[in-house]
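Omission of a single protein chain aside, the complex is shown with its protein chains in their original locations.
Chain IDs A and B follow the sequence of writing; residue 1 opens each chain.
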Amino acid sequence: MWFEQIVFWALAAVAIGGALGVVLVRDLFRAALLLATVFVAVGGFYVMMNAEFLAVVQILIYVGAIAVLFIFGIMLTRDVQRGNAPNRLQIPAGVISALLLAAMVFTAVTTDWTTLAGAGRENQAQIAQTQAVGIPDATELTRAGLSAEEVESVAGSGLADLLIGDFVLPFEAVSLLLLAAAIGGLALARGRGR
Amino acid sequence: MTAYDLYLVSPLLALAGLAMMVIIVDLLTRRTGLLVGVAFVGLAAPAALSAWQLAELVSTGESRLSAQGSVVLHTLSIDRFSLFFNFLILAAAGLVILVSTDYSRRMERLQGEFFGLLLLSATGMMLLVSATELITMYIALELTTLPLAAMAAFLPNGRSSEAGMKFLIIGALSSALMLYGMALIYGFTGSTRLDEIAAALSAGASAGAFPFGSMAVLLAIVLLLAGFGFKMSAAPFQMWVPDVYEGAPTPMVAFLSVASKAAAFALVLRVFYVGFDALGGDWWVLLAGLAALSMTIGNLVAIAQRNIKRLFGYSTIAHAGYILVGVAAVASVDGTATFGPSSVLFYLAAYTAANLTAFFAIVCIGNRINSDEIADYSGMLRRAPFLAIALGLALIALIGVPPTGLFFAKIYVFAAAINTGESLMTWLVIIGVVNSAVSAYYYLRIIKVMFLQTPIHTERVGASWPVNVALGIATLAILWLGVAPTPLLGAAERAVSVLSGG
Partner (left out) sequence: MSLEAMLVVAAVLFCIGLYGALARRNFIAVLMSIELMFNGVNLTLVAMGRWLAPYTVQEQLSAVLTGQVFAVFVITVAAAEIALGLGIVFALYRTNESVDLTDAATLRH
């Protein structure tokens, strides 16, 4: 799929270039705009990986809310003139990041990601035969030898089912977290006096 | 979601409900005393519900609560281990709330928010100690950290805001590192549940040339340790500790130094002893390294400190090192893996008593003399005998001298380390003993300033009765653990039996 390849590498170029801009550009306002670009590119990756819902969330929350909050913060603190200056830790920070990047890339390339994940699991070989990349669809799963019941449970297991099913506890806990952030943020931004 | 699910999470619900009630009460009244009363008395509800769950465990003899068709049991486990920490966290929260009575006036209009966020943070800790699934752990960690970051910035001065800012940034940074580790684990094992991770790892644990069988698991463990290291305030991830300890409101620092630390260690114990158990426990070498580094850095830098809150920042790093010795004591010669973890639990309880006492005294003294410099503590014995004696006792406990709980705690931790039969662990114990001797120097210096020097002022320093009650309880806890450690040690041993699948 040469077309997919081109889109992927184009998005990668935008994301990485934008990310470098965020940390290197001196003008904070431009850095925030570049950050929004990175967010859009990451949303593009989500679409390519069949995670459409996440792509929508990415655009709505990251681009629509978080990037805008950053721009608000930058404009309200009027610190644009001094901008995005580096501190004295540039060289150690660069070394640490480069070392971690090397370790991560080495891990990503050398690890055989399928050894443990499927070890001892019955359906592994069958599903591997279908070459099922991505969230498998019903035909792939049927071909892989799953029963109609199992196929239905995969096809029907949307994000929403998981969020209020298996992961209902973190889902509820995150509401407390948002409450705490709202209380804390409001209390601090409102000021203490009067 | 069944009714039984609600019963399982009822202590959490009660605590979160109490947090919201406190905030509402704050809207209706401005009386600090009433706020403290509601918050303190309300803690009885989660405590009673936890006690009820414990009673059920005792009566059925099961190691953990379980039920058919329960949804929340996918993500958490209510067992003796989590209940042990529930009580520890609730006790710390209650005492800190009492002590904040005088101090919270400094926060002007933010008192209700202060108590509300403290309780929300405690909710996060209680979720954290029972979580058995990575997503839940992450959310619980953030629920623990974010309210504390907000509270750190509550004082109306620049230093406090800076403390909050540093705490937030470092917390987010460490979360990001930890998250990448979690993503690797999920990718490698296909699950975020600790039991399934353990099963998947044991199915292919011996494969591969790298430590832990795979570069992915090795990197994941290192990144997870980096993330947890920040929360445990262990070196080399400790840079934020002294600054936050100095700038943030003292009662919040007291809570952070004991409850947040205890929850972080509970998390580490669960992740490593349950999730990575199948890896043969090779990870203890990494933990031992962190332990040696934390003890040494914490104690050496503490010597030069002039500000008492900063000094306690370094002291807490050193104690994270001692506790890590117990965490690293994973395998013992007779094959039982409960000695190390149970010594950790006992150490955390004893440390909670000692450190809370010390911080409570610092809260009272600092509130009156408006200074946290050690030099200003001169002659405190004559200005505030009760506070000075309590602080002195806490300092003696922190050195690890009998008859205090931390004396036994240190003995247990070091004994667990020697019991592993590894020569590396023996060296770690030697480092620990030397460090304890070093720490005596700076702890005793404070006692000398308080007891032997002449006071600058003669004005008496006192506190209101709730503060004195809290201080009295914490002081008695130090002595009680020093005189009769057996009941708590028994509870700790029963609690950690859950980790090894008992």
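The definition used in the following text is that contacts are C-beta pairs under 8 Å (C-beta built on N, C-alpha and C of every residue); 3 or more make two chains touch, one makes a residue touch a chain.
Just so it is clear, the model here is predicted, and its values are computed rather than measured.
Visitor: Given the contact rule set out at the top, which of the displayed chains would the hidden chain touch in the full complex?
Guide: A, B
Visitor: With respect to the chain omitted from the figure, which of B:Leu179, B:Val222, B:Ile389 or B:Ala440 is a touching residue?
Guide: From the options B:Leu179, B:Val222, B:Ile389 or B:Ala440, the contact with the absent chain belongs to B:Leu179.
Visitor: May I ask you to list the residues on chain B that touch the chain which is not drawn?
Guide: 134-135, 138-139, 142, 146, 149-150, 153, 156-159, 161-166, 168-169, 172-173, 175-176, 179-180, 182-184, 186-187, 189-192, 196, 200, 242-243, 246-247, 305-307, 310
Visitor: For the chain that got dropped from the picture, name the residues of chain A it touches.
Guide: 1, 4-5, 8, 12, 15-16, 19-20, 22-23, 28, 31-32, 35, 38-39, 42, 45-46, 48-51, 53-54, 57-58, 61-62, 65-66, 69-70, 72-74, 76-77, 79, 82-87, 89-90, 92-94, 96-98, 100-101, 104-105, 108-109, 113-114, 117-118, 121-124, 127-128, 132-136, 141, 146, 150, 153-154, 157-159, 161-163, 165-167, 170, 174, 177-178, 180-182, 184-189, 191
By definition in this document, only the chains that are shown with their structure count from here on.
Visitor: Between chain A and chain B, what's the gap in Å when you average each chain's C-alpha atoms?
Guide: Computed value for the inter-centroid distance: 31 Å.
Visitor: Could you please specify the touching residues of chain B with respect to chain A in the complex?
Guide: Going by the criterion above, the answer is residues 1, 9, 16, 20, 23, 71-72, 74-76, 107-110, 113, 116-117, 120-121, 123-124, 127, 133, 135-136, 138-140, 142-143, 146-147, 149-151, 153-154, 156, 161, 164, 180, 184, 187-190, 200-201, 203-204, 207, 214-216, 219.
Visitor: With touch defined as at the start, can you tell me which chain A residues reach chain B in the complex?
Guide: 103-104, 106-107, 110-111, 113, 115-120, 165-170, 173-174, 176-177, 179-181, 183-185, 187-188, 192-194
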